[in-house]
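The complex appears here minus one protein chain, its other protein chains still in place.
A and B are the chain letters, set down in written order, and residue numbers restart from 1 in every chain.
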Amino acid sequence: MEKSLAQISEYLGGELVGDPATKISGVAPIEEARRGELTFLANPKYAPFLKTTSASAVIVGRDASAEGIKTPLIRHANPYFAFARAVELFAGAKKVYPESVHPTAVLAEGVELEKGVHLGPFVVLESGVWLRHNCTVLAGSFIGENSSVGEGCLIYPNVTIRENVEVGRNVIIHSGTVIGSDGFGYARETGVHRKVPQIGGVKIEDEVEIGANVTVDRAALGITRIGKGTKIDNLVQIGHNVDIGEGCIIVAQVGIGGSTRVGDNAVLAGQAGLVGHIRIGKQVVIGAQSGVTKDVPDGTTIFGYPAREIHKTKRIEAHLSRLDLYVQRLKEVERALKEIRQSAR
Amino acid sequence: MEKSLAQISEYLGGELVGDPATKISGVAPIEEARRGELTFLANPKYAPFLKTTSASAVIVGRDASAEGIKTPLIRHANPYFAFARAVELFAGAKKVYPESVHPTAVLAEGVELEKGVHLGPFVVLESGVWLRHNCTVLAGSFIGENSSVGEGCLIYPNVTIRENVEVGRNVIIHSGTVIGSDGFGYARETGVHRKVPQIGGVKIEDEVEIGANVTVDRAALGITRIGKGTKIDNLVQIGHNVDIGEGCIIVAQVGIGGSTRVGDNAVLAGQAGLVGHIRIGKQVVIGAQSGVTKDVPDGTTIFGYPAREIHKTKRIEAHLSRLDLYVQRLKEVERALKEIRQSAR
Partner (left out) sequence: MEKSLAQISEYLGGELVGDPATKISGVAPIEEARRGELTFLANPKYAPFLKTTSASAVIVGRDASAEGIKTPLIRHANPYFAFARAVELFAGAKKVYPESVHPTAVLAEGVELEKGVHLGPFVVLESGVWLRHNCTVLAGSFIGENSSVGEGCLIYPNVTIRENVEVGRNVIIHSGTVIGSDGFGYARETGVHRKVPQIGGVKIEDEVEIGANVTVDRAALGITRIGKGTKIDNLVQIGHNVDIGEGCIIVAQVGIGGSTRVGDNAVLAGQAGLVGHIRIGKQVVIGAQSGVTKDVPDGTTIFGYPAREIHKTKRIEAHLSRLDLYVQRLKEVERALKEIRQSAR
């Protein structure tokens, strides 16, 4: 497929700078793009490539400097988003899974399948499972009793969804992920850890995406909730009764302790850990590997182990880099004092 | 189901304060409980809810203050445990899996199934596997050659148990978990990492529970052991030849390096990391995200990166919060000294 830059720019709603007849036949990252390919520049780290790229055109921000750049540009308010749409344009339609139930799938009594459902080989649906329109459940995935999966969901191979889980619309769940495993709850009695029954459920709201090998525990009582449009990366742990708001970004290997609440549009960077029973406000940003043990007010950016407001952690880090020097200066002061005292005698 | 508070209190062995005829029809967390529901208070963080809860009764500690509280109470020495038993009372009997082998299960020659075994769809048992009385192995789980699973175990869907693994009685293993994967061992020779054969086994003792997507590596030689009654949360990594004692609590995303030994009743909080070849004593408590690189004596509580005795880490953290101030004071001292020296000239 080949398109003119004019066509692409119009499709993306961008402003074209350069030859509208430029032919584009594909998309690529800026450091790898070759002649005939379209690329983009959003992360300033990659700005030097703008001068050296072999791409035939680059999507850039409205205000990006184009000094000395001869490559045709498409200016756009959101270059990363525009590029994503360009990728779709060239990648062709998303894979469509036809309505079909693989003959090896095992469906218990009382399973309800709406129109357009696709079940791969070795899928197991227990009794009372309800799959809504155009759901796709791929090979080897398991859905337990009375769980339901909303319209247009895509469940990749080897996913486990336990009983009494409610999945909303257009949710994507990647391979190896486990939804609804028992929460980690024990009461110590006569020297032994007695299991506290975990009889609650899980609710995954619309438009959520959950990465590979993630674990979302079911509630002890009530529900564990992942709010609408929240995106979760791989290997994340969500404890029982956690409540995650809408539009959050949770990066790989984050762990969230039981009953913690995370506000809407929060961003949790990779490997951050949150203890249980705390409240993280809306729009909070938590830096990578941070250790969070206290409530965090709305809109705060925190970082560190233990997590502090980011400017505090940054100041501490700067001081730590100079700690050697401070200790020298302290010794110097002590020496000077000693001299003063000796000369005063 | 509805029960009187008197019945419940008697069943739990508690001391009833309030109307014994109070009707209870369910259980709920204290901040969500409604009329007709029983709840509990164990974590002091939730104490304020005692005054505002809509619950019809609350299980509290023997010494909890009841000043100004009109809600009926059940006093109990271990309110969390009592509540767990109340949950069981209302949740009804645990799900029982009937004796049956799903027709799609694949059993190699020489598999031995005792009475009461339940095998779900697409279970694979290799030759020499021995499942004891009342074992349940759910959909898509795999058990390798010569492994055995003790009486009353529950293996959730999509678990992988490799060869020569011995699982004790009443063990629960959650979905996605892998027991007996090869340990991570290579010998560098002529610039290449040569695999060291991992031919040992794994022993999971009685009453252990292992969460979802956990990995427990088989020993290089000998065994990797998880001691009786130890409870392991999700996404935990247990290296080869690790030896974990009895009654330990290992929270999500902890990693334990090869050949490390953990004593009985140790508690490892979330995301803690232990290097290989160290000894953690009995009753040791390791704080969340701690990095442990040395032996830890019995009964110690350690925390931090690197892990130190908790009071040391807490003092360092307090100093770090004031580091800005200390640096100011150092500068102040330097200035004062300079003045003294100048005036002394």
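Criterion: contacts are C-beta pairs under 8 Å (C-beta built on N, C-alpha and C of every residue); 3 or more make two chains touch, one makes a residue touch a chain.
Please read all numbers here as calculations on a predicted model, not as lab measurements.
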item: Residue, one of B:I69, B:V178, B:V267 or B:I310, that touches the chain absent here; value: B:V178
item: Which of A:V27, A:V149 or A:V167 contacts the chain that the document leaves out; value: A:V27
item: Contact set of chain A toward the excluded chain (per top definition); value: 27-29, 32, 43, 45, 78, 80-81, 83-84, 87-88, 91, 94, 102, 104, 120-122, 138-140, 156-158, 172, 174-176, 207, 209, 211-213, 229, 231, 233-235, 247, 249, 251-253, 270-271, 288-289, 305, 317, 320-321, 323-324, 326-327, 330, 333-334, 337, 340-341, 344
item: For chain B, residues in touch with the removed chain; value: 104, 106, 122, 124, 140, 142, 144, 158, 160, 162, 176-178, 181-182, 184-189, 191-197, 199, 213-215, 217, 220-222, 235, 237, 239, 241, 253, 255, 257, 259, 271, 273, 275, 277, 289, 291, 293, 305-306, 308, 312, 315-316, 319-320, 326, 329-330, 333, 336-337, 340
